[in-house]
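Note that one protein chain of the assembly has been removed; the remaining protein chains are unaltered in position.
Lettered A, B and C in written order, each chain numbered from 1.
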Amino acid sequence: MSAGDGIGVGLIGTGYMGKCHALAWNAVAPTFGDVARPRLVHLGEANAGLAATKAAELGFARGSGDWRRVVEDPEVEIVSITTPNAFHAEMAIAALEAGKHVWCEKPMATSLADAEAMLAAAGKAGKVTALGYNYIQNPAMWHMKALIAEGAIGTVNHVRFEMDEDFMADGTAPFGWKSQSASGYGALDDFGVHPLSLLQVLVGPVTEVIADLAKPYETRPVAGGKAVETHDIANVLFRAGTVSGSLLLNRSAWGRKGRIAVQVFGSEGTLAFDQERMNELQLFEARGAVANQGFRTILTGTSHPPYDKFIPAPGHGLGFNDLKVIEAHEILKRIAGAPAHIIDFETGLAIERAVHAMARSHAERSWVRVGS
Amino acid sequence: MSAGDGIGVGLIGTGYMGKCHALAWNAVAPTFGDVARPRLVHLGEANAGLAATKAAELGFARGSGDWRRVVEDPEVEIVSITTPNAFHAEMAIAALEAGKHVWCEKPMATSLADAEAMLAAAGKAGKVTALGYNYIQNPAMWHMKALIAEGAIGTVNHVRFEMDEDFMADGTAPFGWKSQSASGYGALDDFGVHPLSLLQVLVGPVTEVIADLAKPYETRPVAGGKAVETHDIANVLFRAGTVSGSLLLNRSAWGRKGRIAVQVFGSEGTLAFDQERMNELQLFEARGAVANQGFRTILTGTSHPPYDKFIPAPGHGLGFNDLKVIEAHEILKRIAGAPAHIIDFETGLAIERAVHAMARSHAERSWVRVGS
Amino acid sequence: MSAGDGIGVGLIGTGYMGKCHALAWNAVAPTFGDVARPRLVHLGEANAGLAATKAAELGFARGSGDWRRVVEDPEVEIVSITTPNAFHAEMAIAALEAGKHVWCEKPMATSLADAEAMLAAAGKAGKVTALGYNYIQNPAMWHMKALIAEGAIGTVNHVRFEMDEDFMADGTAPFGWKSQSASGYGALDDFGVHPLSLLQVLVGPVTEVIADLAKPYETRPVAGGKAVETHDIANVLFRAGTVSGSLLLNRSAWGRKGRIAVQVFGSEGTLAFDQERMNELQLFEARGAVANQGFRTILTGTSHPPYDKFIPAPGHGLGFNDLKVIEAHEILKRIAGAPAHIIDFETGLAIERAVHAMARSHAERSWVRVGS
Partner (left out) sequence: MSAGDGIGVGLIGTGYMGKCHALAWNAVAPTFGDVARPRLVHLGEANAGLAATKAAELGFARGSGDWRRVVEDPEVEIVSITTPNAFHAEMAIAALEAGKHVWCEKPMATSLADAEAMLAAAGKAGKVTALGYNYIQNPAMWHMKALIAEGAIGTVNHVRFEMDEDFMADGTAPFGWKSQSASGYGALDDFGVHPLSLLQVLVGPVTEVIADLAKPYETRPVAGGKAVETHDIANVLFRAGTVSGSLLLNRSAWGRKGRIAVQVFGSEGTLAFDQERMNELQLFEARGAVANQGFRTILTGTSHPPYDKFIPAPGHGLGFNDLKVIEAHEILKRIAGAPAHIIDFETGLAIERAVHAMARSHAERSWVRVGS
């Protein structure tokens, strides 16, 4: 049996996100020092051989070639679901029905109906659910949220979000599944859910949208050239209550590698952030002598919880994978009945609704109310 | 008479832009060394006393309290118009009818009808017209244009423009004329024309738009509070032919002082620029070893004409006012019959049409074709 | 017994660096997937109770209140030493004499004699030794090293190093042990060893030095004020063979949190790096059209090993603690007989010699040859 006497963990999937969950479950007790070390109980993979190999590597006591055995394992108390999106709904619902907590990677599901079924199952089970929106776990983001809440920039009236990467930027690369409509809308659902999770945390839900999706390449190479069905670019204007905003997404943006640029404008200041410099936060406060005002580059440090659990000196830098450790800890807090900073299935569904409203807005070339 | 045997210059208005034109006319010959020193002939101001004082200060031979005397002065060959926008049409048309070239500050006019009349007058007169879109004169912008033209970033497929300042950000400042509808739409015409001039130069004209204008403050202080009639924020999605884009404008953006952020995405690279760092250009080329790719910060220098006319060493920095000197020089080139880099009344009118289409799109809550 | 069938690990000390080693030992197998999961065997702390608590938290099978039991534990094959610097020598020598490999935090020791004794013990034992110079493990640093080696910037002729933090910047904070000469020279040994480890990796050893140590505060508060005995600022000029350089250290530099700024100048280009933006690298290559030259900001990614073992997408960001996981992996490689990227006791001693030569140079106000 694996070391630790904490919560019993099952993991389904060992791609990057599976590894990332495993690293988080291994690190959460040493890092935070306030939770019992989780028992890594059962790992599910496509076949028994791979499951055994990965169990040894990732520190799990046993592995199975059938994910249902993980879900049903009585020692498992929480299930990490890191499989392709199309499997999320079935697995999450099965886990909830088996009385397990669920930590499921985003996006929630591939259809609105699936996401709704997941929420219904969560309601029935009364278990903790969490979606893997790890960008919200950045201490920089926690601090932005706190600054907004305490009025550091006054009343928020405008926001801008950009998310850009370049893995679809090469128009000479062969046509692949991400260019097929079966994979979704394109940048909109591939990327949009991330900035929307930040918007949710910083400001609240989207209420009305107008979207314009675009194709940088009409065709991509394959015998004769094949028409691209998804939109690698998505541009959206929205309202989130009284706040006006924009959401600009581009997965064919040469040179951008992990850019999530956030600008939040308020009546007394401005906040800005870029995930490519995830340990920095920009704050402008319209206070004091005008001659000394400017955007302040705040390096996250020990005064920005829970940075201090990782490193006792400021400005030394957390990494992307560290955010997952924070996420695991927040889930453990929620399970223990404490307030926690996670996006559960209910909020996750609101994000999905916003995305689908955007897609409809593009199709109809008109403004669409979210939830209508 | 003023020194110089070059073109005879008349100037109307001595606010900041008037001063800026005067500085440019004083500096263009020493800077470029290839044009005869202009004769600063006649300056027009609100009254004769101020006109005389300003003429001495700015180096003009004489001044008048009536702008019509400047326009009619036989020694004047070109008229700089730097008065409030509402006067542009009348003055420009008078100058053109008097057979003078016209250098008019932007925006072109306060109504589309006026702008159309200006273009008609220009057509009849056969004289050179130029609008004061000085941001296009930045050597960084010339170089971006050249890079795009030579295919450095492949085929452009997406652009983003932001323009932000904070002179309207203080919601506790008293209600002023910029909040009255008589002043225009708000950020849209106040700011929008600048990025649109850059778009025009880099990509071409806007063809279709959807806009969402917003008010960060519904009221501003005055006895009892007064409803704000203009929109300090404007968000626009657009198409410029096959290129998709966004235009985000905010004149209540705390901390932004002169931000004009440009991102141009192409099939082989990306260009970026921010006017607040006007001597820098960002270039990403999807070439060479991936491990060594990155955005390159190009400091403008002697290999970016006409920087070398100002300073013989790279990276030493031009200023905002220097752009006006380049603009003056381009106008002189055009007058001399050479190709020049200016926005004349015809292109200026296209920019005005785009702005008005955006306003209509907001009012009608729907996509609008420009020129329809 | 702890999960895993890999190397047997003993850990002495559970302060920040102890935790960091523990996290690394927990993460190295899941992260890299090419080493057997280490067995976390035995943890040593100041007393048995704390040792037991920490063993559970950090995933060790057992704990002891006496570090000698860790060193002597037959299941332990490598000992992580993370105690205060004064204990390094005794513990490392004992571990080596017990036939264990040693991973010891930096600096090596508090006296040159101790460091020499450690190297002697290593030589006798024939075991692998490594010092915890984790900054050299940054994929950005590996890439800088590779770029220099392949001639990307030609022949290196000049380097500059700065290291700055602000934990001693508050002159009103009470006099503490870091201001006592018993703690060492001050910034010189506290900080200097880090940039010297980078210099060692990028260029080679220091050969000649002139140093000027300085005190920003002559006294610090305590009853009546107490004379500060250490130097929070250290400035050094040096030669490393034919390369000229500078080393500027300041632990009272307000606002600097983890700055290690590196500039490497060569005959064909320049490299720059700042630890506060540890996922970025600046490269200037004097190649191609001058108009397009500039410093390139390279975001580390999957083409910069071993970044890809942590995250399969570029630009997402590693953290400080991740460097320790790489260090652990390098040590395992070395133990397995493969080439590895570590600073062993021999190179560590060269770094110590340079630091002591700098201190002597300051005392004697003259140039000093290292090793003389």
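Here, a contact is a pair of C-beta atoms (placed from the backbone, for glycine too) under 8 Å apart; a residue touches a chain by one contact, two chains touch by 3 or more.
Predicted model only: the values in this text are computed from it and were never measured.
The hidden chain, counted over the whole complex, makes contact with A, B, C.
From the options C:Gly65, C:Gly171 or C:Pro305, the residue with contact to the unseen chain in the full assembly is C:Gly171. Set against the missing chain, the residues C:Phe265, C:Tyr307, C:Phe320 or C:Phe345 yield one that touches it, C:Phe265.
Of B:Asn26, B:Ser64 or B:Asn235, it is B:Asn26 that touches the chain left out of the display. By the touch definition given at the top, subunit B reaches the unshown chain through residues 2-5, 16, 19, 22-23, 26-27, 29-31, 33, 36-37, 40, 56-59, 61, 165, 167, 256-259, 275-280, 299, 301, 310-322.
In the full complex, the hidden chain is touched by subunit C at residues 153, 157-158, 160, 162, 166, 169-171, 210, 212, 214, 216-217, 233, 235, 237, 239, 244-246, 248, 250, 252-256, 265-270, 284, 286, 293-295, 365-367. Mapped onto subunit A, the footprint of the missing chain covers residues 143, 147, 152, 281, 283, 289-299, 301, 303-304.
As a working rule, only the chains that are shown with their structure count from here on.
Compare each chain's C-alpha centroid with the centroid of every protein C-alpha atom shown, and the nearest one belongs to A. With centres set at the average Cα position, the gap from subunit A to subunit C is 34 Å.
Per-chain CA centroids place subunit A at a distance of 42 Å from subunit B. Rounded to a whole number, the gap between the C-alpha centres of subunit B and subunit C is 53 angstrom.
For subunit C, residues that reach two or more other chains under the stated contact definition are 299, 301.
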